[in-house]
Every structure is written in C-alpha cells, then in structure tokens.
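One protein chain is absent from this view; the other protein chains keep their places.
Each chain gets a letter, A, B and C, in the order it is written, and its residues are counted from 1.
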Amino acid sequence: MTMFAPLAGIWMPSPQDLRLFGAELSLVAAIVALLVLSMLFGRSERLGAGVALAAAVAVIFFCRDAAGLVDTGARAALTPPGAASMLVADRFTVFFKLLLALFLATIIWLWMTGAAAGRTGGEVRPVPAGPEFFVLLLTSMLGMSLMVATPNLLVMMIAVETASLPSYMLAASDRRSRAGAEAALKYVLFGATTAAVMAYGLSLLFGLFGTLDLPAIAAAVSVKGMPALGWIAMAAFLVGVAFKISAVPLHFWCPDVFEGAPVEVATWLSVASKAAGLGLLLRIVAAFGGDVPATIALPLAWGVGLVAAATCTLGNLAALRQESVKRMLAYSSIAHAGYMMMAAAIPPAAAGDATVRPAMAAIVSYLFVYLLMNLGAFGVTAMVAWSQGSDRLAAFTGLGRRAPWLAVPMSICLFSLVGLPPLAGFAAKWWLLAALGQGADRHSWLWWLVFVAVINTAVSLYYYVRVIRQMFLADDERLERLAVPVGGLALANGCAVLLLLLGTVAFGLMRDRSLAYAACLARAAPESVVAAQDRLAWNGGPEGMVVNGADRP
Amino acid sequence: MTGSNRLSIVAAVLVWLARAGPVWARGPRGPGPADWIGIELEAVMFYLLGGLAAVCAVGCVLSSRVVRMALFLFGALGAVAGLYLLLHANFLAAIQLIVYAGGTLVVIIFGIMLSSASAAARYRARPAEKAAGAAVGLLLLAGLVTAVGRIDWSEGIAAAPSAPTVDGLGRALLTTYLVPFELSSVLLLAVMIGAAWLAGSGRK
Amino acid sequence: MTEFTAQDVIRPRWSPALRARAIRRFMLAGLIIMIGTGVAAVCLEIFGRSLSPLWLTVGIVLPSVLAFGALFVVFAITAHALLGRLLKRLAFVLFIGSLAGIVLTAWGASLLFGLVDRIVAARPDPIAQTIFGGELTTDEIVRFFAATPEDPKALEAPPALEFVAYLLWPWQFRLLRDLVLALVILGFVSVTASFAIWWERKVAGRIQSRLGPMRVGGWHGWAQGIADGLKLVQKEDIVPGRADGPVFRLAPYLVFIPVLTAFLALPFSDRWVLRDLEVGLVLVLGLLGIDVIGVILAGWASHNKWSMYGALRVAAQMVSYEIPMGMALLLPVMAAGTLRPGAIGALQSGGFHTWLAFCSPFLFAAAGVYFVASLAACKRAPFDLPEAESELTGGFHTEYSGFRWAVFFFGEYAAMFVVCGLAVLLFLGAWHSPLPASWGESLAGGSWWQRGLYALLFSGPAWFIAKTYALLFVHIWLRWTLPRIRIDQVMYACVQVMLPMTMLLLLGQMFWQLLVPPDGITARAANIVCTLAGAAIVAAFVGTAGWGYLNRRRLVGPLAVNHLPGS
Partner (left out) sequence: MGSITLMHYLVLGALLFCCGLLTMVVKRNAVGILIGVELVLNAANVNLVAFGRYRGAGIDGQAAALFVIVLAAAEAAVAIAIFMNFYRHLTTVDVDRGDLLRG
C-alpha cells in the first residue's frame, strides 16, 4: 500500500508471530475494551467480569491455536532477524498460559459468587469494586504469562514488574479495609526493594556479558567462567524472582498480604504469582545446563536447593501456630513453593538427558494439582469468612454439621495439600520426590532434599488436620447452619471431585513413572496440552529456545 | 609624573606580565612543563558530578526529614543526568530530567506533602540500627568494589564506541525492543488507572 | 522629571561600618585563598609532576573559585551600596548600557571566538582539550598574526602582539566561552524580566483605564522594573520562624536556575545558540518541568496553609499541563523529523507560508493548544490558581519577600520567555521574517552593512526576540482580560479537553503525513487556507490595536491618554 510507503524500511512482526502471541494480545485487547466499554456503558462490575471472562476464554483459544502451531515447528521471537529473541513460544509457555487462563476463569467465578453473596445476604461483604479491579487482574496476568515466555533478562524484569505492580494495588482493592491498606503497603515496599536490587543485578550482568539474552549469557559463562561479581549479580537478580515465589528469606510479605487482601486476590496471588515465579526460575536454572560446566551449574543448584529446603521448613513451622486460616494457608503456600523449588534444584544435565524433563514435568503437574487444592481451600475459607465475618479457626467450628457441602470438599483439599494417598496431591508429591530421586542417582546430595520434603510433609499434617478437627469434632449447638451461595458450593465441590478423580487415575498409573505424568495431564488438561511435558522445550533440545530466530519459517 | 609616563609604565608592566605569563600557555608542546596538568575536562566534570551524586546519596541516608531526603534525591538525579551527558547519552539525560526529576520526584514530594503531619516531622533511627547499617553498608560497598575491581574490564571491547543517536534509539525501541516497549506501555496504562482508582476519594 | 528619588525606596539594611567590616573580611579571605592557592600551585609545580584530578580540583580549582567568589561578594556589596545613588542619575544610561553591553558582548564574543577558532583550525594536529592545557600555545597565536604570505615562519613579533596573544589564548576553552555566554544570558534574562514587569504594569494600567507606573526614571516610569528590583534586594531577609529554613532558602533558586539553563538550548538564530543539541527540545521541556519542584518546596517549606494550598495546586496543574504541552510539541517535531531546535528553525526559512503552524490544519490547531497549555504551565492567568491573590493571598510565595521573591518573579518571566520562544521556534518561523530568506541571499554574503540589512529584513535574532515579545504581550494581555477559572475547571480542561485534543491532533498529523503527498493539491490548499487564517489573525490583532489607538480618548478616557506620546 502506498500509505505505508514511509514505513517500508521498518521491520514488522509477521502475522504468524502475532498469532503465536495471540494470548497476550487478547489480554491487552481486553484491557482496552474494558476501558472503552466502561466509558460507554458506565462503570459496571458485571461488565468487567464478563470482559475478563471473555479474555480468559480467548487466551484458552489462542493457546490451543499456538500449541498447534508450535507442534508444527513454528517459532516466534518478535524481534527483527539477527537480534536476540525477546519472547519464545514453546509448549512450556503455552501450558503456563493455559494454567493461568483456567485459574483466571475460576477466580472470576469466585468473585461472582462473592458479589452474589454480598448482594443477597445481609452480611457486609466487601466486594472489590469497579472495572479497574479487572483491568489490574488482567494486567497482572499479562505480566505473569510473559514472565515464563521470555529468555531476555530485561523483559523478565519488566514482566515481573507488570505482574507485581497491579498485584500491589489489587491487595488494597478493598479500600475500606485497614488490613488491606497495610498489606498493600508491606507488599509494595517489599516488592519495590527487591525490584530495585534486581535491576542492579541486571545492570551488572549486562556489563559482564554484554548482553541480556539468557542463552547468550549461558554460552558466555561456559566459555569464560563466572567471576565473583557474576555470582553477586546473579544473586541480586534472583532476589526479584525469589520475591515472586516468596522464597525464604523474602517471604515476609506473603502471609500479611494473603490475610489482608480480599480473598479473590489472595487466591490469585497464591497460585498464579508463584507459578510464574517458578517458571521464571526454571528457565534461568535450565539455561545454565547444557554446556555450562558443573562448577557453575552445581553451586547454582545447591543454592536453589538450600533456599527451597529453608522455604518449605520455615513455611511449615510458621503455619503451625496460626489461628487465622487464611494466614495458615499463606504459610502453607510458602511451604508448597518450597517443594516445587526443590525440583528446580536438580542440576540440569547435558542436553537431551532424561533427568531434567521429569523434574519439569513434576513441577508442571504439581502446579496444576496445587491450583485445584488451593482454589478449593481458599474458596471454602472465603465462603466461611463471608458469612461469619472472620477467618479464624473458631469460625470453622462445627462446619461438618452446619455446611457439610463445604466441610467435605475442604477436608479433601486439605488432605490433598498434605499429600495423602488416594488424592491428586499425593500423586503430585510422589512425582516430585521421584524426580528428585532420579536426580539423586547422579547427585547424591539430593537425597537430603527428599528427606527434608518427607519430614515437612509429616509436620504439615498437624496444622491441616487441626482445621479438619475443628470442622468435624468441635461443635457448638448454638451455631446455625451456614447460607452458602450455590456458585461457591459448585467451586469447592468441583475442585474436590477433580482432585479425587485425578488422584485415582494417577494412582493407577503410579507404577510407570515416565508414563504417569503424561497420562495424568492427558485427562486433566484440554487435549492440546496432552503432550506439554513431552515437548517441554529447554535449551539444547531439538525444540529448544530459539536464539537469533534462526529457524523461524 | 605625566599621564603618558604613567601609561607607558603600565604598558611595560603588562608586557612583562605577558612574557612571564602562565607557564602552560607558553609551549612548546609535547612532553614538558605544559603537560603535567593533563587533566581532561571530562575528569573534572566527573569528579564534580559524581561527588555531588555521592554526597546527595549519603545525605539521603543520614537525613532524618523526608523532605530533605527528597531534595537530596533531586540533587542525585540531577548529577546523574549530568553524568549521562558525559557518557554521550544525551537523550537519556533529557528523559531523566523530564520523567525522573519532573515526574517521579514530583509524585514523591506530593506524597510527602500529603502524608506528613507537619513540616518538622522526623523519623530517627535507633543508634543500634545506625551502627549496624553503617557496618553492613561499608562491608557491602567494600565487597562490591573488590568484586568489580577484580575484573579486567578492558577485555572484549568492541570497536570504538560510537555515540548512539536519538534516531538509533528510536529505531531500536520499535524493533529490537518492541516487546518491552509495548509491555511497559500497557503497564503504565494499568498503573495510571489503578493509582487513580486507589488514591481516589472512594466515591463511585 | 518627578521628585521621586531612589533613596525613597531604598533603605539600607546595614550600617556603613558593618558594611565596611564585611567588605574588609571578604577581601582578606579572598586574598588569603588566592595566595594560598598560588603557593600550592608553585609547590605542585616544583615537587609534583603527576597529580590526580581529584587533588587538583580540591587544591587549585576549588580555592580559585572560592577566592573569586569572595571577591565577587565584595564587589556585589560595594555595588549594592553605590547602585542606589547611581540609579538616580544614571538609570537611563544603565539601561541602555546593559542592553548594548549584552548585544556587544554576545556579538563581540562570537567574533572573538570565531577568530580563535580560525587560529585553532590553522594548526595541523589537534590534541585533546584539557582545562589548563589546550591545543593552542601563545607562540602559535603570535605566529598566526606575524606570518606574512612571503614569510610564513616570521617570528619577529612586536611585544604588543605577544600581549594580545595572551589575551586571546584563554578563549580556546569551551568552559570559559560558556561562562561568558552564560553571563550574557543572565543579563538578557534580567533585562527581559525587569522590562516585562514594567510592561505588565503598563498594559494593566491601560486595560483598566489608568496610567500605571509613571514616576521612576522619567518617561512613563520605565525604570520601575529596575527600581522594584533594587527595592526588593534591599529588603529585610525574612524566614518565618517555623519554616524549614534551608529548603525555604533554596526553593527560589530551584525555580530560577532550571529555567535559566533552558536558555542553553534555545536558539535565537541559527548561530546564536549556546548548544544546538540533538535532544534540545526534550531538554528544554525537561528543564521547564523541573521548576515545579522549586515551587512545591517553597510552598511546603513556608509552613503556611495558603502556601501549601498553592503548592498543591501547582503540583497538580503544572504537571498535568506539561503533558498536553509536550504532546503539542510533538507535532512540529513529527513534521520536521528532528529534535534539534536549530534544524527545526532552519526548516521554516521560506517565508510566512512555510512557518510550521501553517503547514497542515493539525499543526495550526496544535499551535493554539500549545499556547493555551503553555499559559497554564507558566501558571499565568486565567490559570493562575497557584497564586490567586484573592483566595490564597499569593499562594506558594505568600511568605516570601525581598530578594527571594524577586527571584521567583525572574523565574516566572524567564519561563514565559522560554515557552513563548518555543512557540515561535516550533510554529511561527523561528528567527525568520515573513519574507523568504532566499530573496536576500545576495545580501547574506555581502559586506557588513549588507549582512546587517539581511539580518534585519530576513532572518536574525531580532526577529526571534520580536516575535517572542509579541507572544509575551498576549500572555500579559490575557492576564488582565480573562477572569480566573476554578481549580476543578482547570483540571477538567486539561484532562478531558486538551489531552484528548492533542492525542487526536497527533493521530491526525500522523495520517496527514502518511496520506497527503507534500506537494499535492490537498497539502497546498490546506497551506493556503491556514496561511490566510494566520494572516487574518495577525491583521485582526494589528487592526484592533490600531482602532483602539485611534479611539483612545473615547475608550480609555482623556486623563490617561493625555500623557501618551503624540497626544
């Protein structure tokens, strides 16, 4: 076209590139649409929820599309030829986006339930209000889905901020709550501090290696080695990632925010934020596999392992003495992040080695199961908190009688969080430990991590069972039955049923480890994700991260 | 003494002064007395601006009033903008002034004004904290400087660095850095909306 | 001549004895530092051959600066005491002298620098420039002058030439040149400010059917600005008891200095610019944005609720209006494809119709939007909420008096000049006259009077200054004509009117440049229409003024008019 003649010399991304990132684009489109629509039709919350739901559906659709494209070998970098790639589209990112989209949909479900409860019941139910809430939710999702999709440190940092900044505001989204204000204050101060340290680390890494492209940095490291400054810079950069995962010693924000923030937001952060952080960590750790000498890969793995052990131990110990169930779940989420980090600590082996992939798959399946367990537990806690006005342990008294359809799924979710056998939580944990054990064939120190994980599981039994005991064994006749919105019942029971189903299926497949996770996901996830873990693309593999857009069609 | 006499004496003195003149102006050039003050302008500017930035940074730590801290931050920002000019990053210097000093800092000062009970409000650290802070800070600084100093920065330098132009930077932002560029624009949009929503008075 | 004397307004704050003691002390300090520095320099020359820049800065540069500072203070105090008396007799001479001085210094400096540059260029091998050692030596200067076509190596130079060489030698250093030019700019800003203060009062008087200042200086009280300045300088130095002292003292300079720095990149003509930076426009915009901080801090540090309200209004208003202002500036930048002020100015040399404001309808609208936004960014009426006298008793400068208050006003008028200058530079043909510069090409390269004629008729700093002053007049005119609007209206106008408008204009200009071929019929038609509209506005402006002048007796009243020249 003559119109664009002045632009002829400028590079433009190809339509296929854009199609591969349709999920992100639809998120951005939803954000803009939300603003325009609320300008046209007034500030309706239901409109916001609708648009966000539509965005979630669009993301799922585009993920299926992208998965198909990725299967046929399509790759995108969104940079002009010759420049290092800024984004990658592989099965791993597609899976993460799918996970986030499903989760987003359930969060909106939870929100609708809460809004309905607030409208019908006489209780004062703080509803995070306005289309802004959904704008922020979608933006944080955009940041999270980009966190796992980039091999570039700069984009990683910006994506982390894009995920964090809206989250800070979401935590304060109930403006009448003092706890929310305080939680947001702590969250933002913590986050800003870690982000600044991360930026400093990034600047040093840029100076040391002359690039911000992760594979290029790994290549430079394997040639030149890692100086002391490099370790400092790496540690400073990982501080920002550890903040997202809420790894010890950067976990302080987590319980406060989960307690103070509205429950939808707490649920969202408990899974999505950690999942994205873990994906980012995996990408970094995995980049230092392959040709990187063991003198560099091993200390990194050791560090991650130590932090993981400390994270799950501290999380579990702190959860023991909590009276607030939300806070207890917050510490439990710290502990679970620790479990998942353990798999990231398995030192990546040479390209094509079988050790890494079970670890990746373990984390991926753990995340999926964890999403269900956490959603159920937080959902029930939300119902109780909404009708009782408190989320202390005392509010759960006699729930088995007062609302059996909440108490039973809650118990299933909690047992699954412990990791008891017939449930999906057990299968997830089993694969995690199995992956660790497989890695321990080569690095025997990994047995220590297995040991720590098992001990911690035993410890965690105590505080989960405390809630169950309060629900079924303690009762007070004076307490009346709970009025629970139907949507909430559906959510909690849906989670529980899925957990049971998954657990049963997985249990049957437990004998063959290598098959188990595949089969598990095959039934759990939509068809396009079936082979997600089979095709997990890591550096060095045949479908590894694309550098320089070399094999773009 | 007549006027013309006086004038001639003055002229003689001037000529004598000129002949005596400053040693470095006289030449001959090359290795010799003219070279011993081989200070480049860049070095002097660096020490002035860097010194200002460092003093302001230390002032930020030591000051107990928030407004003073903001003022020190302003000094540091300005000095860093000057350093960008020294580093041939003209555009960045201008952006630093517009966005950082003219935008971010105004927001911060705005926040201080709205959130402090009185102009004289002070927040003092406890002595133990001060001591611990100083020790940790100095240790950290020493560690960082040692680590930085142990690296031979001269290796692997590409060809003579050319000063990037505004044009080049603009092109890079829309090609190589397209993804971060668009991402940060979405981020700014969301932040603008969210901040206005959060700080608003709560009316619907 | 009236009976008014400068002594009436100038009440010395110091007793003569005190002043003399202070002068002695400062002189002594200066001398001691100078001698010490000299000794240090000699010692360094004797003992040290290599010296770190840090020590050199601490040992020599800083003391020298301090010594000069001390002597400057002495000079200032003395001058301060003398000026009041001098002003009475020499006001006119001073004014004319300072104007002439500024012009001559700028002009002479450029000639001098050009000469030195020629000498430098004549040298074969360039070496790095340092503070104390440059490319040139005095020998080379002498040789440059002494060399004749017959004997290029002639070294027999008269001693006077050697002396001249020492005078010329320092001017090869950028730092020194910048210092001189910075002084010129300072002088220009001072003259502009003191002139604008008087002008504003005169215009206000005319608009309100009265005379305005008539006493100081004789003819229509023209020295009022200078007298005001002197009065303010001599007033008592008051810092409110509960104010935050250092911040209170610092704030006026944070307003003034950034604006002064903005002149760094503001071109008065293609050659009359301190630094024609690649990012000049952004830099000017950034520096204009910084003075908000000074204003906010002034309001905060005063510990006074009126000041505080004023400061909060400033923070909201100025920061908000910078956005439409900056976005309106983007349109001419898009049209010109550069951020370099010199290049944008040079683009518009083809006459009235090539001025950027008339190139497309969007640019035409953007010029208007920019002008309104710039009014608000300078907190001028009708957007002068921050200092609204009737509600805030002066706003952020309620507690200020004396010299610091004067600095605020210098800053404000300098900022007005800069924003008007930007409008002229970007939209109204920069330093070019309405006649196309190409008509005068034969004059441009001719003898000195031909060149002068060219500058006067076609393009030169005079045009830039004249056009800027015309816009400055509109600023003043609007202030005394329009009522002040409410703060919510101010914010509404920015966020919901000007901002969307500039965005649409930006989009429109983008499509205009993509779709409309620059020399097609559409572009030409738009150009003609816009030019005619612009010409009509100018004609209406001049016509209204002329009609008003012809009917002045009826409009203003004989009492005020009888004093006018020509009445």
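We take it that a contact is a pair of C-beta atoms (placed from the backbone, for glycine too) under 8 Å apart; a residue touches a chain by one contact, two chains touch by 3 or more.
Note that this is a predicted model, so its numbers are computed, not measured.
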{"item": "Of A:Gly50, A:Pro80 or A:Gly210, the residue in touch with the unshown chain", "value": "A:Gly210"}
{"item": "Missing-partner contacts on chain B, residue numbers", "value": "38-40, 42-43, 46, 50, 53-54, 57-58, 60-61, 66, 69-70, 73, 76-77, 80, 83-84, 86-89, 91-92, 95-96, 99-100, 103-104, 107-108, 110-112, 114-117, 123, 125, 129-130, 133-134, 136-138, 140-141, 144-145, 148-149, 153, 156-159, 161-164, 168-169, 172-173, 176-177, 180, 184, 187-188, 191-192, 194-196, 198-199"}
{"item": "Chain A residues touching the omitted chain (full complex)", "value": "154, 157-158, 161, 165, 168-169, 172, 175, 178-179, 181-186, 188-189, 192-193, 195-197, 199-200, 202-204, 206-207, 210-212, 255-256, 259-260, 318, 321-324, 327"}
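Assume only the chains that are shown with their structure count from here on.
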{"item": "Pair of chains ranked first by number of touching C-beta pairs", "value": "B-C"}
{"item": "Central chain (distance from its CA mean to the mean of all protein CA atoms)", "value": "B"}
{"item": "Between chain A and chain C, centroid-to-centroid distance (C-alpha), Å", "value": "57"}
{"item": "Chain B residues counted as touching two or more neighbouring chains", "value": "none"}
{"item": "Touch list for chain B against partner chain C, complex", "value": "14-15, 18-19, 21, 23-29, 33-41, 43-44, 47-48, 65, 67-68, 71, 74, 90-91, 93-98, 101-103, 105-106, 109-110, 112-114, 119-120, 165-166"}
{"item": "Touching residues (chain side chain B, partner chain A) in the complex", "value": "143-144, 147-148, 150-151, 153, 156, 171, 174-180, 182-184, 186-187, 189-191, 193-195, 197-198, 202, 204"}
{"item": "Of chain C, residues touching chain B in the complex", "value": "45, 48-51, 53-54, 56-57, 61, 127-133, 137-140, 159-160, 162-163, 165-166, 169, 174-175, 242-244, 246-247, 250, 254, 277-279, 282-283, 285-287, 289-290, 292-293, 296-297, 300-301, 303, 308, 311-312, 315, 319, 322, 326, 339"}
